[in-house]
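Notes follow once the structure below has been shown.
Only one protein chain is missing from this complex, and each of the others stays in its spot.
A and B are the chain letters, set down in written order, and residue numbers restart from 1 in every chain.
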Amino acid sequence: MHSAATAGDFFFLSRIWLIPLFPAFGAAMMFFFGRRLQKATVSAICVGVVVVAFLFACFTVNDYTHFAHGTGQPFEKIVYTWLGSGDGHLTFLKKDGSAAAFNADAGFLLDPLSAIWLLFVTGVGMLIHIYSVGYMAHEGGYYRFFGYLNLFMFAMLTLILANNYILMFVGWEGVGLCSYLLIGFYFHRKSASDAANKAFIVNRIGDAGFILGALTLVWYLGSFRFTDLNPLLRSGHFAIGDPVLTAAALLLFVGACGKSAQLPLYVWLPDAMEGPTPVSALIHAATMVTAGVYMVARSNAIFVLAPTAMKTVAIVGALTAIFAASIGLVQNDIKRVLAYSTVSQLGYMFLALGVGAFAAGVFHVFTHAFFKALLFLGSGSVIHAMSGEQDMKFMGDLRQRTPTTFWTMFIGMLAIAGIPGLAGFFSKDEILWQSWSSEGGAYRVLWFVGFATALMTAFYMGRLIFLTFFGKPRMSHEVEHHIHESPKSMTVPLVILAICSVAAGWLGVPPSLGGSNPFGKFLEPVFAKEAHVMQVEEPRQLAAGEKEEEHTDPMEYTLMGLSVGAAIVGLGLAWRAYAHAGKDYKEPIAQAAPPLYKVLYNKWFVDEAYDYAFTGRRKVGDVRLGVLGLGEASSWFDAKIIDGIVNDAGWVTRAVATLSTWWDKWIIDGLLVNGPAVLSRFLSYPARLFEWGLVQWYALVMTAGLVGFAVYYVWK
Amino acid sequence: MQNHILSIILFTPLIGALVLLFVPKENKAAIRWIANLFALGGFLISLPLVPRFWATLGDTSHQFKFLEGTVNNWIPSIGAGYNLGIDGISFLLIMLTTLLGWISILSSWTAIEIRVKEYYIWFLVLQTGMLGVFMALDFFLFFVFWEAMLVPMYLLIGIWGGPRKLYAAIKFFLYTLLGSVLMLLGILFLYFHHHTLTGVFTFSIPELYKTAPQIPFATAVWLFLAFFLGFAIKVPMFPFHTWLPDAHVEAPTAGSVILAGVLLKMGTYGFVRFSLPFFPQVITNTSSTFMSLTVRGWMIGLSIVGIVYGALVSLMQKDMKKLVAYSSVSHLGFCTLGIFALNQAGLSGSVLQQINHGISTGALFLIVGILYERRHTREIAEYGGISNVMPIYATITMIMFLSSMGLPLLNGFVGEFTILQGAFTANWRWAAWAAPGVVLAAAYLLWLYQRVFFGTVTNPKNEKLHDLTPREILTFAPLIICAFWIGLYPKPFFQILEQPVNQIVQTIQTASPNVNAGAPRLAPFQTWDSSTHPNSALNNAPSPAQQASAAAPTKASN
Partner (left out) sequence: MVPITTLHYLVVAAALFVLGVVGVLTRRNVVIILMSIELILNAVNLNLVAFSRMWGNLHGQVFSIFIVVDAAAEAAVGLGILIAFFRNKETINVDEIDLLKW
């Protein structure tokens, strides 16, 4: 559809497939030679390839803007036929009975949506690679770490640039794998390998949903390719609420829940903090976990046709946001607070997608990538300074000793809390406004959820910063003595990310604040055509996603004021409770409502409930439920019943055989065969007197007989 | 020479066995070298088949290629012929067999210390038997190879096996024999049925294909069941699978590799080569049911139960080899699911998955064998932290585990996904039921990996384990290369499978046009763009000309 002639004019754009291959090359180098390389060489190669990928990506996106001329026309480059015979003779039957080719290409797609992801993934990825050089300097398995990171970049870029669901799934599973490998990086720790397994298996549940969703689509529509699907879906041929499309959208959303840690599949992400901190920043905050958002945004044409799925997305998103935020309020591990914060922010993004504000959701992904990566890397810097201590109970007063870390993290906190002027403010406010106004206010209850979450976010982020950097030092003297600011390779990325955390928001200033929202404009072509769906009874639903940008509502300013107020109140409360925390500081929630504190501290006991009900790692009484219970039952069934039947068949055969043997021995053989034999033997006794066994005697008798005959005949 | 390439491939291992007969049994080194030479030779000799088969892809007028022998040339009085020929399906399985044969013989270098000579001789005989099964175009010849291959396998388990080897060997032998006896009855029925119709006694498979449609339905059901039992035991499908864990656990490593890699494929091959083309009317029949499921419903049901059940049982195993054995039940469930999806995607995915299973599960057994050779135990609890002492081994294991659990860009995904697509388009519920198998595969393999490789070395016996030797790495290298190849660029495999798969689907389509089987109507794929109205795209019924071209390749067999 997109002519190769024009694509050939763009050097970088026509070689877009090289972008994922740069990090893949780095990973391959580490795989084959990493063991023998110096740390300096390892970092040169692995950071180098990501830098090259970032530069290449920048040039590619630049090419793309010239290619598309602002129309948002997608650029597609098919490298080769991956699945399928490539000649169209391997077909399958679609739902309507017509045939379509079984085909998935290794093809790459660049449109505004993937361009945004491409830039921030390579950009943030590059910074985190640089940061890791300092952070991992004293760790074993240096090459392994960088190899995995590069492999991750490869998978993530494949996910982003894929032109069809199946190649996207390659990246989708690939990032899951790298996440597994990196969470389990400290594999000698049981908790790390447990967390790694949990991450992979929970993700796999989502992946099964993804695959089934993709299969539903191809069965219904005949292609995996986005450039085939989107025009078809927007052609007006399909009714809103089409059950098959709804099913497909829900299944895809199951996949997104797994990858982006939404209820009920969020459980792996907090545990994933067992990995090294740069990993948490790269994979579990900035990039991989936003893959679900990306996929839903990429599938927006399907979702707008499935209002049920949209509602599900919005509700799940909002619930996840407040649920995770509530847990984040009381956690003591600095990284876990950030992890729950990530889950909560991802909930925001899905809330945005669910109410049809795709661009707002994507914008929040974009800003979140910067400030959450910043916060994670900052926490890594803190942990580095604290000689590995992660518990905020034993921190405090790091403000002066690690000034760069403090200031950058402080900016990150302001950004995530939604203080005006910083990135988080613009994106979060956009989401809240959209959830208030979408669908004529059908989702207003979700606005309240989002608002409450904003308050909680400000509180727990304030708590994190104040407990860490303010108050009295609560660490041991040993640790206190070693506190130091991190090396340049770690602080420079922090500073860059801090700048981005401020600046990124200004790309999407809404018209109500006098901006022109260039970010939204850039993305518009990707989401613009939702309104072209078939007109059915509920025309109101068509507005999903299509916002009347120019129109400003006084209500918007009210809500804006409210959320800024919430942020300030949250931070204020946190300041009051923690800013002067000494060694015996009190948790306000624990004092106000101890049972609530216990529930929150234990994460609503969800892990335990899952262990009882789904995994079966804990027994309910004497009974084991869940998968392990099923496994035990199946094993028992296999050994006792199925193999039992086989062995019983063997036993019966042997019993019958024993009986037959007896019959054979005593009746057939004994009576009928040996009977005559015994008789013959009895009769033979007289006869055998003649047999004495010496061969020469027989010969003599024979000879004598012969001679006798001869004599007889001669005589006669 | 040109026309006897199949015979040459077939008998190279047997010649090796004959040569070994003349080597004194004390000279173990010579025996090992000769056996490995012939195994490698067997593989290398099969390589020229690849370009030559590739060159015949365009020729769709013949179902079988590289034909050898004429009908009834072997024992004319009973109508048996030495008839060889291959299509895409058997071609891939033959290549898998020669590759795995070489690898398993290479892997036995230090593992076998007693009766070395007999071991290699039986192994090479086994190799010829397996190749013969995939090449034979004559039922008599087929059955001879099918049974002949049981004996060496029986001996491999019974002599070089573990503590319960006799139980396992006898169970394997009797169970398999039970199935093949019934199959023999089925073959004889087809043989006499052909004689009744044509007056000619012949075991030739292509000839019997022609008369099979005239078998009355009621009889065909019984015939199908007779063949089904023979193949289902071999595959093994749930609930005929219990010989497999025992045989695998007790067999020597190389025996397990061959058992999982090739022997099980003979069952699925049987389904594809015989059950489907001979009895399409039974499989697609929708009127007669047993316990409210049709024949096809039963097949699919058993496959899906096998997938989930095998994975669940696998999860609970304490013995590594048993775990891998049960995972085979799960994977082979996918293969049979693909076969009975009765469409192109399902069938080609199934054959591809058979190859993949040979590669990854073969490698998994080698992996278990390597630890067993060093520690003489397969108890998972005995291990832990192995990746500290054997990093290369841990890496290779991770790759093969990922391949086995179907990670994209490795081979397992391609097969599983294609099967799922086939199953989904036949009936979406089937794919939905099979999907938990994919999740469970990750669970049991990763849990195994965690228990064996992660953590610190807790058992002092594991502290001194040495990492892989170059020979051991060499045994894995081809498998890893194949895993990546199929994962990254499976297109040639799909191209090779296209013709035979279309042929089978066409046969089924002819037998019962109403089955939702994914017709090989060769409509060129129409891409949608803004210029064409989607209505036309959605209703793009293939033109008569395209249907005619689809039917053309299959005329030979109908």
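Just so it is clear, a contact is a pair of C-beta atoms (placed from the backbone, for glycine too) under 8 Å apart; a residue touches a chain by one contact, two chains touch by 3 or more.
Given the structure is predicted, the values throughout are model-derived calculations rather than measurements.
Peer 1: Of the chains you can see, which ones touch the chain that is left out?
Peer 2: A
Peer 1: In the whole complex, not just what's shown, which of A:His138, A:Arg688 or A:Lys716 touches the removed chain?
Peer 2: A:Arg688
Peer 1: Just checking the interface: what residues of chain A touch the absent partner chain?
Peer 2: Against the left-out chain, chain A lists 688, 691-696, 699-700, 703.
The rule we apply is simple: only the chains that are shown with their structure count from here on.
Peer 1: Using the touch definition from the top, list the residues of chain A that touch chain B in their complex.
Peer 2: Within the complex, chain A touches chain B at residues 1, 31, 35, 80-94, 96, 98-103, 166, 169-170, 172-174, 177, 180, 184, 187-190, 192-194, 196-197, 200-201, 204-205, 207-208, 211-212, 215-216, 218-219, 222-223, 225, 228, 231-232, 235, 237, 627-628, 630-632, 634-635, 638, 642-643, 646, 650.
Peer 1: Can you list the chain B residues touching chain A in their complex?
Peer 2: Interface residues on the chain B side: 171, 174-175, 239, 241-243, 309, 312-313, 315-317, 343-345, 348, 385, 387-388, 391, 395, 402, 407-409, 413-414, 417-418, 420-422, 424-425, 428, 431-432, 435-436, 438-440, 442-443, 446-447, 450, 453-456, 488-491, 494-495, 497-498, 501-502, 516-525, 527-530, 533-535, 537-542.
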